[in-house]
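One protein chain omitted, others in place.
Here is chain A:
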Amino acid sequence: KPNIEWPKSHQRYRTMMMEKMDILNTWHHKIPPYIARNLSASSFVETLISPLLHILSPPTIRPVAFQLLSDKEKNDLAQLVSTMVSYTITYKTVKSDILPQTQRCDVVDSLARSLVPPISDFINLKDYTSNHYVLSIAIKQLLVHDVRLH
């Protein structure tokens, strides 16, 4: 006997699609107008998000003190922070003392990976693995700090 699934799966799809579109529209409105006016939210996934996620996760950044970086590395870091600021992007931070001791490491590790807004969700497709480099937590914390300074 065939398993008719239309109503349930389609309703779920509609709900999730509207949630995702809401994320894009909210983000679009937060981006400064001199950038946002050149984009429509519908072109974000089509053109922007995949390359932007690569640009936000360079494999070359070293988690060392600023004065130990070469001039090129300092320039690259400044460029990355500038991009995050101009697109209103940062990483979610978690106060680790809130969590019980046993959960602290795993949960902090997991949450610390999250971008705000959660644009990497748009490439988390079922049965698909993207090859974006993942920054270490130390680097993410450094970036959060620098973005906040702006």
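FYI, a contact is a pair of C-beta atoms (placed from the backbone, for glycine too) under 8 Å apart; a residue touches a chain by one contact, two chains touch by 3 or more; residues count from 1.
In this text, contacts and distances are computed from a predicted model.
Colleague: Name the omitted chain as UniProt records it, choosing among "2-oxoisovalerate dehydrogenase subunit alpha", "AAA+ ATPase domain-containing protein", "Trafficking protein particle complex subunit 6B" or "Probable electron transfer flavoprotein subunit beta".
Modeller: Hidden chain identified via UniProt as "AAA+ ATPase domain-containing protein".
Colleague: Which residues does chain A use to touch the chain missing from this display?
Modeller: Counting only chain A, the missing chain is touched by 9-10, 13, 16-17, 20-21, 24-25, 29, 33-35, 37-52, 54-55, 58-60, 76, 79, 82-83, 86-87, 121-123, 125-128, 130-131, 133.
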